[in-house]
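The complex appears here minus one protein chain, its other protein chains still in place.
Chain lettering (A, B and C) follows the sequence in which the chains are written, and residue indices restart at 1 in each chain.
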Amino acid sequence: MRDAVQDEIIKRFDGLEWLDRYSLLISFAKELKPMDDKFKTEENSISGCQSRVWIRTYREDGKMIIDLDSDAMITRGIISILLKVVNNRSPQDILNLDLYFIEKIGLKSNLSPARADGLASIIRRIREVAERGIN
Amino acid sequence: MRDAVQDEIIKRFDGLEWLDRYSLLISFAKELKPMDDKFKTEENSISGCQSRVWIRTYREDGKMIIDLDSDAMITRGIISILLKVVNNRSPQDILNLDLYFIEKIGLKSNLSPARADGLASIIRRIREVAERGIN
Amino acid sequence: MTDFKKDFPILEKEIYGKKLVYLDNAATSQKPGCVIDIISEFYRSDNSNIHRGAHYLSEVSSEKYEKAREKVSDFIGARDPAEVTFTAGATDSINQVACSLEPILKGNEVLITGVEHHSNIVPWQLAGAKLRSIPMDDDCNLLTDSIEITDKTKLIAISHASNVLGSVNPIKEITRIAKEHDIPVLVDAAQSIQHLPIDVKDIDCDFLAFSGHKMYAATGVGVLYTSERFSDIVPARGGGGMVDKVTLERTTYLNPPLRYEAGTPHIAGAISVAAAIDYMQNIGMDKIRKHEHDVYSYAREKLLETDGVKVYGNTENMCGSISFNLDNIHQYDTGMILDKMGIAVRTGHHCAQPLMRSLGTEGTVRASFALYNTKEDADMLIEGIEKVRMMYT
Partner (left out) sequence: MTDFKKDFPILEKEIYGKKLVYLDNAATSQKPGCVIDIISEFYRSDNSNIHRGAHYLSEVSSEKYEKAREKVSDFIGARDPAEVTFTAGATDSINQVACSLEPILKGNEVLITGVEHHSNIVPWQLAGAKLRSIPMDDDCNLLTDSIEITDKTKLIAISHASNVLGSVNPIKEITRIAKEHDIPVLVDAAQSIQHLPIDVKDIDCDFLAFSGHKMYAATGVGVLYTSERFSDIVPARGGGGMVDKVTLERTTYLNPPLRYEAGTPHIAGAISVAAAIDYMQNIGMDKIRKHEHDVYSYAREKLLETDGVKVYGNTENMCGSISFNLDNIHQYDTGMILDKMGIAVRTGHHCAQPLMRSLGTEGTVRASFALYNTKEDADMLIEGIEKVRMMYT
């Protein structure tokens, strides 16, 4: 299932060298609105070892609003892109999403089970919230 | 230090095939006077896993008399040869002995530390007794 | 029948000028070239420590390690790879369970069988448990009707197949009875994982232990399956890789499988287990089992037909090992002479002294088979036995 937002992101990464990809990630990171420190609590954190990630979600007009932040720039960059794709959608939409951009822009290694703090656990957490939003 | 008894034994094994060596060991075994069952006690046994070995020693005219037996024929064969070399000598003689026949007749593998019941532990036991005989 | 021997470089060897006939597979199996190569390849191009790596090689190693876990998980029919942890071997796996369950076992009772290997005896003793055996008949069939479970019985720990006799225990029958009493069951699969189909869901055991080196993989690696029912027991070992938060006062643990893997694991070993499973599955498990069954039955029959040979144990299903003695000839003598003919068997108590006592012998000669053994190997064994008998008369 094609998705315009993801396709657009994939295009921006297309053909870039590794280091340039990371530069681009950093510029995405800079676009991300920082989370208010008061929300960076233990409960809101996604446990891991490499970088800390906080998540906060709420509903507005049936849409899920997701607020994510991290103390590492690369993680922020990934989060920033992820939010472009998943934020502000209905829980069912989110569950239906095929996040093919991850593989296409070469972030698959961040998904490995070895990376407890990787994209995988962030996505898992978002899906869990979305599922609770449906039931 | 050359030793006539050992040299004689080495000559008998010389040039034999593996299986023939073991046949010869078995015929040596048959020469060995069996130990009286009443001496085959736990205390007299040399602990090991592969075959049981019993030892009994006493002194006669300053010489050490060693009585050895085993429930396995190959071990009996080895014991039988060993006794030809070490039996009926003074403790000091026994301690001075260089048991070169072992390597020469190809029994070295029976000496490996892995063989708790091998020749090594029998020899160790004999030496221990001989040492006590000196002090 | 294809010739599997050619896959195993060591089987080309000559021992004392005779072609090696390796029948000591219950002690350890040989390794196919492809498994050996995968170990080398790992060290040559992927080696790195796993988990939490910030770098490429660490990702590669971690991925291969976790893929190995998945492969094992599928192979034994686990619900989830998190139920599979890599250990240092079957003995280590059993010790870990004994250590984790010590608070429950101490002063209580573990029910075992009369054919257990010391590795399924001593760990329970060290945990402070008393041991009792399920009765068996003279052929070493477990008398499951006579299983007696008391308030003190906190675990049943049984081997799937005996390393001495090759007898296969009715483990499903036993887990069924255990479940009625709500008692966990540990299955020692050290001698079955390489011979019999195993599905932990079907067996319905709580723990399953086996070694890599007996199933064509590296030394120093084993597996412990821990049912998700036991996903929160206290880990037996502490160290890097299994903790969440550590302070001097208090430490919290990760979830399984990492919870049960303290320290750097045997990464190459785990990968070799997966490679060995691949090797077997490429041949086809059914094909292997049929071939093994044919050779095993043939060898057993031949031995039973041979004059002056006493074969121990006789149960409905059997695999792997056959134990015997020659009349009036010490097992050590038999083993030594067979060795000189290039035939590798093992002799002694096979780490099963209680069984030896009930068989009324100090030891046996054990011939144990693997997928590469053939009827010709069995013939060589019989021929060897005849020669031993000749030498001793």
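Going forward, a residue touches a chain if its C-beta (ideal position, glycine included) is under 8 Å from a C-beta of that chain, and two chains touch if they have at least 3 such contacts.
Predicted model, so just to flag it, every value in this text is computed and none were measured.
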Subject >> Candidates C:V122, C:I283 or C:V311 - the one touching the absent chain >> reply: C:V122
**OP:** Identify the residue among C:A262, C:L303 or C:L326 that touches the chain left out of the display.
**Re:** C:A262
Original post:
Residues of subunit A in contact with the chain that isn't shown?
Top reply: 18-19, 22-23, 26, 49-52, 71-75
Original post:
List the subunit C residues touching the unshown chain?
Top reply: 9-10, 13, 15-16, 20, 22, 24, 27-28, 30-31, 33, 35-37, 39-40, 43-49, 52-58, 88-92, 94-95, 98-99, 112, 117-119, 121-123, 125-126, 131-133, 211, 213, 218-221, 234-243, 245-249, 251, 262-269, 332, 335-336, 338-339, 343-348, 351, 353-354, 357
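Keep in mind that, in the parts below, only the chains that are shown with their structure count from here on.
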Original post:
Between subunit A and subunit C, what is the separation of their C-alpha centroids in Å?
Top reply: 45
Original post:
With chain centres defined as C-alpha means, what is the inter-centre distance between subunit B and subunit C in Å?
Top reply: 38
**OP:** Quick one: which residues in subunit C touch 2 or more of the other chains?
**Re:** none
